[in-house]
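Removed: one protein chain of the complex. Kept in place: all other protein chains.
For clarity, chains are labelled A and B in written order, and residue numbers in each chain start from 1.
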Amino acid sequence: MALYTLDSGQVAAGVKGREFSAEEYIYQLLERIEKVEPKVNAFVSVRKEALDEARVIDKKIRDGEQVGALAGVAVSIKDNICTKGIKTTCASKMLETFVPPYDATVVKRLRDVGAIVIGKANLDEFAMGSTTEFSRYGATRNPWDISRVPGGSSGGSAASVAALECTVSLGSDTGGSVRCPASFCSTVGLKPTYGLISRYGLVSYANSIEQIGPIGRTVSDVVLVLNAIAGADENDHTTVGGKPAHSLRQRKGLRVGLVREFIEGAEPRVAKVIHKAADTLAKQGCGCEETSLASVQYALASYYTIAMAEASSNLARYDNVRYGFDLDPEGYEWNSYFAKARSNFGEEVKRRVIVGSYVLSSGYYGKYYLKAQQVRSLIKRELKALFKKYDILIGPTMPILPFKIGEKIADPLRMYLVDIDTVVANLAGMPAMSVPAGFTDGLPVGLQIMADEFQEQTMLDAAYLFEQAAKVQRSPDL
Amino acid sequence: METKIGLEIHCQLTGAKSKLFCRCSCDYRGKAPNANICPICSGLPGTLPLVNQKAVEFAGMISFALDCKVPDEIAFYRKNYFYPDLPKNFQLTQYNAYDITSIGVEGRIEYGGGKNARIRRVQLEEDPGRLVYEGGSMEASVYALIDYNRAGVPLVEIVTEPDFADPKEVRLFLDKITSIIEHLGLCDTKLEGSVRCDANVSVGGGNRVEIKNVSSFADAEKAVRYEITRQRTMASRDIEVRSETRHWDDARKVTKESRSKEEEQDYRYFPEPDVPAVVLGTEFVSSLRQSMPELPDARKERFVSKYGLSAHVAQVLIDNKHMADFFESAIEIYSSPKEIANWIVTDLMSFVDERKKEQERSLFLGLKIGPEHIADLAKLVDQDMINRATAKQILGQIVRTGEMPSEVAKKTEAGKIDDAGALAQAVEIVFKSEQAAVQDAKHNPNAANFLLGKVMQLTKGRADPNAALEMIHTRLNEA
Partner (left out) sequence: MVTKEEVKHLSWLVRIDLSDDELERYTLQIEEIIKYLDKLDTIQLEHVKPIVAKKRLSDLRPDEPAGFEGNALGTKYRKDGFVKGPRMV
C-alpha cells in the first residue's frame, strides 16, 4: 500500500493500531523523496534519522506505552523554523552553518505528540518572496507542472506535501507565504490569527505580521496539526492566552461574502473557478453575496512598508560574528567585515533591507511606517464591520495561475503584486486559509477563506464543508 | 560665563536576579567569558525578548523616587545601529519622540541642601556586551574579543535637564542619586561599572559637547571639570567649540575627540513588535509607594522627628546608606539615638580612610567594629561608667582590635572611679603633695583646676572630673 498517500489521521491511526509500522511508512517516504526530489527540489535537507525515530515509536506501541496523537506522522519544517541539532539555513549563505541549540516551540509541540521531522523545507531566502526562486538551494518546482513555480515563500513546504514526500508541513506566512504555495500546489494551508501560534524559533522577517501555519492535503490534516501547535507560550509575549482546540464539524447556513476587489483583480480563468466555488457553497446551504473591501487598494503599500522596515532591523543581527558561514575575522576592520559578510545576502533580501532602512530613516517615519500602521487599523476596522454581516469572506487566494519559473524574477514590483489577495489578513492579524478549489488547464486554483480573529473554527467549518462538496483531486503524477 | 551641564546616568539593576529580556543571571562579574549567555541575549535567530517584571517595577521605583510622572503604559523601541558588542545590532530601549513610552518623565529632585535639578526622563534598556582588546588597546589588537555575559543586563537611564552650573553641583547631585539608589536597594553602587555617568557640557552659550565613557560617579566630576576648562580656554582664545562627542580617557584624565562618528548615526527608532505595550495599571504607583523601601529624604525626616536628631546630623547619616543602617542597627541594641549618632558622625568617621572609601566605596571597610560596638560604647558613657575622653581612647583601640568596649574597660580598669572613697583618697594624696597649690587655690579659683589636673593624673584619667572638682572645692572650703 502506498502509505505516503494517507493523511495524518490515517497514519496516526494506522501506526497506533499496528496496521503498519511507522518504520515502514517513513521508509516509503524516504524512498519517495529520493525518487521525486530531483524533479521537485522541495527539501534543503532530509533526515535519515527519521527512520530511527519511527522505530522508537513502533517499539513504544509494541510495549503498550502511550504515544501522542500524531505519533509517526512525517512533517517537513520550513527551513526558517529552528530545529535543535538540525541545520537551519533560511536558504541563505548567512546561516550556512547554523545549527540551532534549541527547538522552536511548534517543533517541540509536534515532537511531544510523536510527529517525526523528515526534513527541512526549501523557501525564499529569509521568507522574502512569493515563488521560492530566491533560495540558495535552487528553486522548488510545482509538482503539478515542474516548469512552474510552486508559490512562496513556503514553496518547499507545500510542494513536499503535494508531491507526497511528507504528510504535513509547517510553513510561515508573512504576506501569504503559506496560502500562496498552498494554492499553487493544490493543498490546504492555514494562517492563524496573529498570536495564536508561538513564533519562538521562527526566524523573524516581519515580526508584527507573521505567523507559522500548517499545510496538509486535507482540512483534517490542518486541524490536527493546528491543535497540536496552537496556544499560549511563555516564550513569546505576543501569544494570546489559552489552548484552543478545533474540530471538523458539519455546519450549515454560513453567511458568505465574496470580496469584489479580489475577484475583479483575478485573471478570468481563476475568477471562473472561484465563482463556481461560491456556487458550491451556496448549494450547500450557505448564503453567498458579493461585498466590498475598499481598503484593499492600500494593503500592498502598507504591507511592504512594514515588512521591509521590520526586516531591515530583524536581519541586522546577521553579521557573521556569532554564527553564519566560515569567514575568519582576523585582519578585517569591523565595519568592513560586516559589510563584506552581509554582501552574501541574496538580491531580494538586500533590496528589502535597504528599502526598509529608507522608510525608517530619519524624517521618513511619519511618512511611511506610521502611515502603514494606520492603514492596518483601517483595514482591520473594515474587516470587523464585514464580519458582523458575514461569517466568512472568500475570494481567490492568488489572482493568477502558477506561472513559469523565471517569469517575474527580474521585476520585483511585479512580483509583489501577486500578494494582493493575501496580505490583507496578515495586516489585520486575522485568520485566513486556502483550500483547493479546482484545476483549470491543469493548474491549481485555491479558494481563500477569511474569518474574524480567533474564529478559526468558523473558517475551518467552511473549508471542510467546501472540501467535502467540491472533492478536488489530491495528488499529482510524479 | 554661563556653564550648563546635563547628565545621563546609567544604573544597572544589580538587584534583579535575571536579565531584562532573558532568564540569564544578572550576576555576570567574575564569570568566564560567555559562560552567562543564552540564545536570547546572544541574539540567535528566532529568539524573542521576554520582559522581566521585576525590572519594570524597579525602574518604576526609581521613576517615582525622582518624582517623575509614570505613564499608564510603557513600550520598548529598537535603537538600530551596528557594533560588535551589540548581539542583535539594535538595542532595546525606550523612546519618547513619538509618544511618551518611557517609565518616567518630568521629575525633579532636591539635592545639596536646597538645590533643585529637573529630570527629563527615566527609561529602561539593555546593557550591551563587552569588548576586550588583545594587547590592552584598541589600536594594537589584530582582533577584538567579545564577551556577551553582560549583554541584556537591565539598565535604568536617568537623563537630567542641563540644570547644573559647576562640577561641585554635579558631585552633590550624584551623591544624592547614589543615596536614593542605595536606599531603594536595586543597585549595588560598589560594583564596578554598576553606575556610569555621561555628561553634556556647554560654556557661555557655546556648542554642547557630549562626554562619554565616564565609568564612575567620581570620575564624572573630574571629567566635567576638565571639559569646562578646555572649553573656557578655547573661548578665551576665540576658538569655536565644536558640537561633538568626546571620550573620557580615564588613564590620562582628559577628554579626547571620539573615534566613532556617533553624530552621523540614524537610529531608525521604531516600536519593538515582539513586546506589546506594558499596561502598568492604575494601582501601579500606589502599590509601589507601599512596597518601596524608605527613601533618604523620608528617612531623614524620621530621624529628626522620631529620634530628635538635628537636621545636620540626620543629613550626614542618610548621605551614606551604610551609615544610616549602622545607626539604626546600633540604636536597636541600645536606644540612645543622639549619643550614638554623635559617635558615628564625629568620632567614627575620623577613622574612615577617605581614599579607601572612594576606591572601594565601602564606608567602614577595614574597621573591625559594628553597630554593637558603638551601642556598647554609648551605653558605657550614658551610664557614667567611663568618661568621654576615655571612651574616645577606647574607640581608637577597638577600631583596630574589634574588642567590645566593655571588655576593654574591664581589662584596663578603665571604669570610672565614682567610688567616693577612692576619690577622696586621691584628693587627699594630692592635697598632701601639692601644699603650695592648695594654699594658692584658697585665693585663686583657677588654681583649683591645677589640683584637678593632678587628681586626674593620679587616677590616670579615670576620675570623674566633676565629682573630683566638687570634692576639691569642698576640701578647700573646709580648710
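The definition used in the following text is that contacts are C-beta pairs under 8 Å (C-beta built on N, C-alpha and C of every residue); 3 or more make two chains touch, one makes a residue touch a chain.
In this text, all values refer to a predicted model and were calculated from it rather than measured experimentally.
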item	value
Chain not shown: contacting residue from B:E8, B:E125, B:D147 or B:D376	B:D147
Hidden partner chain, touching residue among A:A282, A:I354, A:A385 or A:A469	A:I354
Among A:F43, A:F262 or A:Y368, the residue in touch with the chain that has been omitted	A:Y368
Sole contact to the chain not displayed, among A:F43, A:Y298, A:F387 or A:F466	A:Y298
For chain A, the residues touching the chain missing from this view	97-99, 101-102, 195, 234, 237-238, 297-298, 300-302, 304-305, 312, 316, 319, 321-324, 326, 328-330, 332-340, 342-343, 345, 347, 350-351, 353-355, 357-359, 361, 367-368, 370-378, 380, 412-413, 416, 429
Residues of chain B in contact with the chain not shown	16-18, 23-26, 32-35, 37-39, 42, 44, 50-57, 73, 75, 82, 84, 131-133, 138-139, 141-148, 259, 266, 268, 275-281, 284
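To be clear about the criterion, only the chains that are shown with their structure count from here on.
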item	value
Chain A to chain B touching residues, read off their complex	81-82, 88, 90, 95, 98, 100-102, 104, 199-204, 207-208, 234-238, 309-310, 312-313, 316-319, 321-323, 329-331, 334-335, 338, 357, 360-362, 365, 369-370
Residue ranges of chain B touching chain A (in the complex, touch as defined)	39, 42-51, 78, 80, 82, 84, 87-90, 98, 142-144, 146, 266, 268-270, 273-276
